[in-house]
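Yeah, one chain of the complex is gone here, protein chain that is, but the others are all in their spots.
All chains are identified by letter, namely A, B and C, in their written order; residue positions are counted from 1 within each chain.
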Amino acid sequence: MARSWLEYRSPAWVQWCPGCGNYGILTAAFKAFAELDLDPAKTVVVSGIGCSSRIPYYINVTGVHTIHGRPIPVATGIKLANPHLTVLVMSGDGDLLGIGAAHFVALGRRNADITVVMHDNAVYGLTKGQAGPTLPAWVQTKALRAPNIQDALNPLLLAIASGYTFVARAYAYHVDKLKDIIKEAIKHRGAAFIDVLQPCPTYNNVMTQQWYEQRIYYIDEQEPDYDATIKSPEERSEKVARAIAKAMEWGDRIPLGIIYRDLTKEPFDARIEKIMPGYLEHPPATRPVHYEGKPLVDPFKVFTDRVVQA
Amino acid sequence: MARSWLEYRSPAWVQWCPGCGNYGILTAAFKAFAELDLDPAKTVVVSGIGCSSRIPYYINVTGVHTIHGRPIPVATGIKLANPHLTVLVMSGDGDLLGIGAAHFVALGRRNADITVVMHDNAVYGLTKGQAGPTLPAWVQTKALRAPNIQDALNPLLLAIASGYTFVARAYAYHVDKLKDIIKEAIKHRGAAFIDVLQPCPTYNNVMTQQWYEQRIYYIDEQEPDYDATIKSPEERSEKVARAIAKAMEWGDRIPLGIIYRDLTKEPFDARIEKIMPGYLEHPPATRPVHYEGKPLVDPFKVFTDRVVQA
Amino acid sequence: MVDLALLIGGPQGGGIESAGQIGVRALVMKGYDIFGVREYHSNIIGAHSYFNIRIRDTVARSPRLPVDAVVALDAESVFTHMDDVREGGIFVYDTSTLKTRVDRIAPMPGPLKERVKAKLSQHGLGDTVADAVKYLESRGAKLLGIDLKAAIKEVAEKSGRSVVSVARAANVVGLSAALAFLGVEKEYVHRAIEAYFAGKTRVIEPNKIAADIAYDYVEESYGLGNLPDGPHKGKVRMVASGNDVVAMGKVVGGLTVQTYYPITPAADEALYMEGHRLVEVREELAEKVGLEKLGVAVIQTEDEISAINMAIGAALAGARSATTTSGPGFALMNEAISMAYIMEAPVVITIWQRAGPSTGMATRTGQQDLLHAMFAGHGDAVKIVVASGDHEEAFYDAIKALNWAEKFQIPVVHLVDKTLAASTKSLDRFDLDSITIDRGKLSYEWSGGEYLRYKLTEDGISPRVPVGFAKQLNSSLEHTEYGYAIEDPEVRNAMVEKRLKKLDAIERGIPEDERVKVYGSSDADITIISWGTVKGPVLDAMEKLEDEGIKVRYVHIKTFIPFPVRTIDEAFKSASRVAVVDYNMLAQTSLAIRMFTGHKAPHVIQKFTGRALQEQEIVRAVKEILENNVERVVVSDGA
Partner (left out) sequence: MVDLALLIGGPQGGGIESAGQIGVRALVMKGYDIFGVREYHSNIIGAHSYFNIRIRDTVARSPRLPVDAVVALDAESVFTHMDDVREGGIFVYDTSTLKTRVDRIAPMPGPLKERVKAKLSQHGLGDTVADAVKYLESRGAKLLGIDLKAAIKEVAEKSGRSVVSVARAANVVGLSAALAFLGVEKEYVHRAIEAYFAGKTRVIEPNKIAADIAYDYVEESYGLGNLPDGPHKGKVRMVASGNDVVAMGKVVGGLTVQTYYPITPAADEALYMEGHRLVEVREELAEKVGLEKLGVAVIQTEDEISAINMAIGAALAGARSATTTSGPGFALMNEAISMAYIMEAPVVITIWQRAGPSTGMATRTGQQDLLHAMFAGHGDAVKIVVASGDHEEAFYDAIKALNWAEKFQIPVVHLVDKTLAASTKSLDRFDLDSITIDRGKLSYEWSGGEYLRYKLTEDGISPRVPVGFAKQLNSSLEHTEYGYAIEDPEVRNAMVEKRLKKLDAIERGIPEDERVKVYGSSDADITIISWGTVKGPVLDAMEKLEDEGIKVRYVHIKTFIPFPVRTIDEAFKSASRVAVVDYNMLAQTSLAIRMFTGHKAPHVIQKFTGRALQEQEIVRAVKEILENNVERVVVSDGA
């Protein structure tokens, strides 16, 4: 542990509302990064648009504040170009599961080595409190003009169905527990997803701190036998079923912790290496593209399938 | 049964390749529509873009051939405007689960009374055979320049995770079985999804007719006790778990039939009626908007929250 | 003549919007015409925000600086607006912040802090609120210090509530002090509070107490102002934002489906409509249509791609259908707009422009989406583009847009902006008799044999029977008259010619006076061409300049497609000098003008800061052009 977590604090004014769950996530990130001693230049936090998505301004590592719903493709592009970076997506529930749902699913299919931290407040915070994709039907939070008529998604189930190989749920105000899960997610080689329950005191007056704290429990505390990790393909079907059952628990009791972890699937970069040997050693970000301005490729030598002797 | 299925055949030349699985789906649709005696004007087949998506030209009902990935929103708009129509989406795996995945998920959340028939050939047929979202990793079909490095999605699991209340799998060449499932799906009040395994003899030289026929089996034949229908909320968690286990069967044995049906969730139109009484009787498509060209609404009478007495 | 301006500043979440709204209402009750606009950061709580109110006995339609009164609810507001009050104007501030230093204000942007400190030190002053107050005194402002903390404590005591629960009433303290100073009766302040918080007694009471505390304090310490009643006294009026009036226009115009994905500054339009999703039919017509209530289905979608496609689907099925968004959302709609065009689906897309590029400054204004809107969609996609200059225009244009969409069976883009969205205007009754709802060639019955959705006709517009009422094919591919996909060159040419004929029909169907409005005469010293909310500041500046002997003509473009070629061409030919106000970087309006007329304006007035354009900016820019022949004037007033 070479760095203090304070080193990861940026000088910017944190503009979230008082009591916002995002503060807990921010602190947990500082601590996780510090404990993993991440290099600020080589650690990239990519976000979309939303309250939560302003987080790159507040963490003193490399940040990319993209557009609404697209942090996953941008992050995937960064990781694709340079697989040696630590890449995180930190974004809102609306961003990732509303407008961005197609990319959320696609990341699972690729199992790219990216950690997705979803700030799940069940509302669209920055646009003033409309229903988010995780807001249950018939709930009417403060800003709504009528009860919500769309069902909530179950983010964990969706992540498992999409192919994520690390799936967890955490709670924003439990900074140290969250920090531990973020660390595990970053260490995991593959697509990792953490659904962080994040109270939004300004707009979500239903799923409040109190509401959550009456319901959440930690799997590792209450069910120490729960083993979420698949170490060989044979274990998969049984463990996935158990993980899904756990993922579907919601209501009076909400489980927190690592729900699922599959160590048997290769991450995207390893797959690319297989069809394009040399990729990892000389990735697109850094491999030579010219020599003193001269092109490195002679088309008549390379595209021989198109060469004709007249 | 007032109409012959031949009445649903359009005069257009069917331009699919010889042996294409789409023919089976087309015939099954003819038969299902005939047996349900659907009114061609009030039955709407909405498709995206792809080989399969040309199906509206071939069925003699109302058709809407939209753009790639967007048949679900267009169909939702039609159904929203006129809940008294029978609306189907018939489109490809690439269309629905690749570019259209966000809408696929959103339809589940709304549980709109729309039947989605997915022509699942695991390739992008019309663009000449690239990998579709249901093509397993490391498979290299004819047109691919390298093995596929993205994992396949499990469409059934994704549908269940998204909230569809009717989820089934069928096989394109078993026309009568498929027809029965389409009928059930249409009759279901809510978002219905049928994953139709559809051989593409031109591009998918791996998942061929033979490949499928060695693996598929019918749940209702082999497991007559399997009951996929949720009739009360209490049954849900148990039956969903069973459905998910069934949905995850894939490999040497591929189950066909109705995997899941939830009768306890209201469809979207019923939800709208609740927050906007009168909707079903006078839906947006037909409710009066003027009287002899005159507006029906006086803003000073209606928007009284903005009226000020000076 | 009464022409006043008032500015209330404070932190986001600190009640700036409600103070503004209450102020506007009180002043409307007093009988004045009011225009109020709010500036705010893309932030929920804490960043600086302010509300600018213009009060006139003629017509109020633009903000102006300096103002006659500033109400600064916090230290940041004092520093931010210390140059915004005119000499002799009132500056209300919170005495409990006197010791606050610039550098301790976390939300305040660093560069602004530096500028403030430099300015104060230039005047030999330090960097506290007290120093700023001295600076204000030196500039001749009348300072009115109120201890807001103490006031709130008093409110809490008097209302029997906790200090925390009434803390936001500080805004009303400040506002009420300013209104007392001006001479707005206490009664109006009370009524305005009641009207704004309609029915919420627990909010109304402490706010009235807060109002009284400030009002009485001003009365005692300084005496009340003596503003006479305004000319609108006694009338029933409306006080509505641009977002509101567009929603109203659509509902009055017979909209039955509105889809949206939340985005600033469009979402408030949809939300306002959602709050009015069941509306009463006009008494005199209820029996005739057999209904007392009408529903408007307002649907939040998963993204903008879904919003536009769902709106198109609804339109195909016969709904009067629209969606509302801003630049980023509209950018995502491009593909579907091309589909709506070839499918001949009538759909209205409202674009509430905000400052780009990209996310840019999401709560600021601009006119940066003009060319993007005009050429949205691949493959020769055509749409009508209409832009509104003020609240009245926006109301009627919303209706027109729905009519044109159905009449010409084409997508219509309605361009508005954040200034309009976030500005509040006093309005007279709309002229319902002038409104016609036109659904074009729509019919719900078909008995003509096989229905051809794309029938070739004289005017390029086919009879329209909705999906569900005649078997039909709708296709995004090039198609036959029935709708089958076809690539035959002759059918293709016939369909292209059909679509060209439709363009002719649009050219014929939208007369010049709906495309452009001209204010002033051709013997003016300068002709200004622009569009949208540039209108208000220009018309106000015209009056001011006229007083100084400078005659201005203003050519206000209403539709870009079809373009008012004739009027613009004549304007250029008859003008001694032409300047375009182009609220964007690329001078997009100038490009559009040149594209359609060949003319290039020798002068351009630009603003990039995303703040609402102000009267004095135009006054200054026009003088700059006339006096110094400057080609490009960039204005940037407003914090």
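Before moving on, here are some points about what is shown:
The rule we apply is simple: a contact is a pair of C-beta atoms (placed from the backbone, for glycine too) under 8 Å apart; a residue touches a chain by one contact, two chains touch by 3 or more.
Computed from a predicted structure; not experimentally measured.
Here the missing chain is touched by one residue of C:Q21, C:N584 or C:Q614, and it is C:N584.
Contact with the chain that does not appear here is found for just one residue of C:N243, C:Q368, C:S388 or C:T533, C:Q368. The missing chain, though absent from the display, is touched by one residue of B:P18, B:P224 or B:G251; that residue is B:P18.
The chain omitted from view is touched by exactly one of C:G89, C:P206 or C:G327, namely C:G327. For the options C:V37, C:I193, C:V281 or C:A381, the residue in contact with the chain missing from this view is C:A381. Annotation: of C:S121, C:S138, C:N493 or C:S522, C:N493 touches the absent chain (contact as defined above).
Touch with the hidden chain on the side of subunit A covers residues 12, 40-42, 44, 46, 49, 54, 56-57, 60-67, 70, 72-82, 84-85, 102-103, 105-106, 109, 272, 275-279, 282, 284-291, 293-303, 305-310. Seen across the whole complex, the unshown chain contacts subunit C at 41-42, 109-112, 115, 305, 326-328, 330-332, 334-335, 338-339, 341-343, 354-364, 366, 368-369, 371-372, 374-382, 476-478, 480, 485-493, 496, 499-500, 584-586, 588, 591-592, 594-596, 598-600, 608-611, 634, 636, 638-639. Within the entire complex, the positions of subunit B that touch the omitted partner chain are 13, 15-18, 49, 51, 65, 67-69, 98-99, 101, 124-128, 130-131, 133, 143, 145-146, 150, 202.
We adopt the following convention: only the chains that are shown with their structure count from here on.
Centre to centre, using the average C-alpha position, subunit A and subunit C are separated by 37 Å.
Residues of subunit C in contact with at least two other chains: 277, 302-303.
The residues of subunit B that reach two or more other chains are 102, 105-106, 109, 272, 275-276, listed in rising order.
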